[in-house]
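Note that this complex is displayed minus one protein chain, with the remaining chains in position.
By written order: A, B and C. Residues from 1 in each chain.
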Amino acid sequence: MSNVSGAFVTTDLISVSDLAALVRSNTAGAVVTFSGDVRDNDHGREVLSLSYEAHPSAQALLEKVANQIAGEYDVLSVAVAHRHGDIAIGEAALIAAVSAKHRKAAFDACTALVDEVKAQIPIWKHQVFADGTDEWVNCA
Amino acid sequence: MSNVSGAFVTTDLISVSDLAALVRSNTAGAVVTFSGDVRDNDHGREVLSLSYEAHPSAQALLEKVANQIAGEYDVLSVAVAHRHGDIAIGEAALIAAVSAKHRKAAFDACTALVDEVKAQIPIWKHQVFADGTDEWVNCA
Amino acid sequence: MAVTVRFFAAARAAAGVNEVTFDSSSAMHILDQAAALHPKLGQVLPQCSYLLDEVSLRDLSVVVSDGSTLDVLPPFAGG
Partner (left out) sequence: MAVTVRFFAAARAAAGVNEVTFDSSSAMHILDQAAALHPKLGQVLPQCSYLLDEVSLRDLSVVVSDGSTLDVLPPFAGG
């Protein structure tokens, strides 16, 4: 029986260990986590600071995506958190955690969860570079 | 430049957050972790207790596998720990962590790292079941 | 009563405002008016998707009623 242990769109710090703890259980043999962290560089340019903006519907859509993945894969539990607002270099913007009886399902579901979050959740990344320029990522 | 941040064969508790912290850096955009945890059941039978035995060469071979994966994938850092001795239900037996600039390499390398550890490291699992029987796993 | 158009992320940056109101008409006509008012939007809108009262809107010939909200969403870049 799959379930979603948590789906959070938040301005708070998010941590791998918190999300791993949410999905862990004595029946789960495998826990896979992904942490998407803010880098100090992008396409060879130094990133000074970074912020994410979330649409008001982001929370509901993140819950929907988590439920979709929990239903499609043979996993025990799914949790996901996307942070918005200003995020310091090295901190996590997106964390996903999946538990399953066996590792292949956990890896596959975690990969798909991250892919779907990137595709479906209305969140935008704004980068300020050391050269004084800035950009909204994916928006030419 | 890939490197191995740690490879440990140990009787101590091992934690996802410790290994994730070892591989994390400001240039890494993605950190993927795997935790192989001791389950309270196997093939439908209740597991009471579990221990791992490690061959004296396990430490050196784990370092070799970690280096092999760090060299084969476009990743920034790799860390892996395998616990042996008695392990309580729910605790981790194997933890792998990989950082990379981009998530696909991190997922692929972490999956391969776990596969290679299972294939190449001389470590054995002994399970005691609630019905009083016991088994060395993979040894019919 | 009017139609509220809300701009997000790069669309807000291009428009220079968070939101603007128009009289009811087709989504296409409303967006054309917005681009006329805020010329930089012209580069961003072709990449955008739209929500009409929080539901995905693909057919821009649909008439947006007074009281409705049309959201302008640039390509997502979460994660």
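Basically, contacts are C-beta pairs under 8 Å (C-beta built on N, C-alpha and C of every residue); 3 or more make two chains touch, one makes a residue touch a chain.
Every value quoted in this text rests on a predicted model; they were computed, and no experiment measured them.
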item: Left-out chain, listing which of the shown chains it touches; value: B
item: Residue among B:Val4, B:Leu94 or B:Cys110 touching the omitted chain; value: B:Leu94
item: Absent chain, residues of chain B that touch it; value: 36, 52-53, 55, 57, 82, 93-94, 114, 117-126, 136-140
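Heads up, the rule we're going with is that only the chains that are shown with their structure count from here on.
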item: Relative to chain C, chain with the most remote C-alpha centre; value: B
item: Whole-Å gap between the CA centroids of chain A and chain C; value: 27
item: Between chain A and chain B, centroid-to-centroid distance (C-alpha), Å; value: 23
item: Inter-chain centre distance, chain B versus chain C - centres from mean C-alpha coordinates, in Å; value: 49
item: Contacts with two or more other chains, residues of chain A listed in rising order; value: 36, 114
item: Contacts with two or more other chains, residues of chain C listed in rising order; value: 79
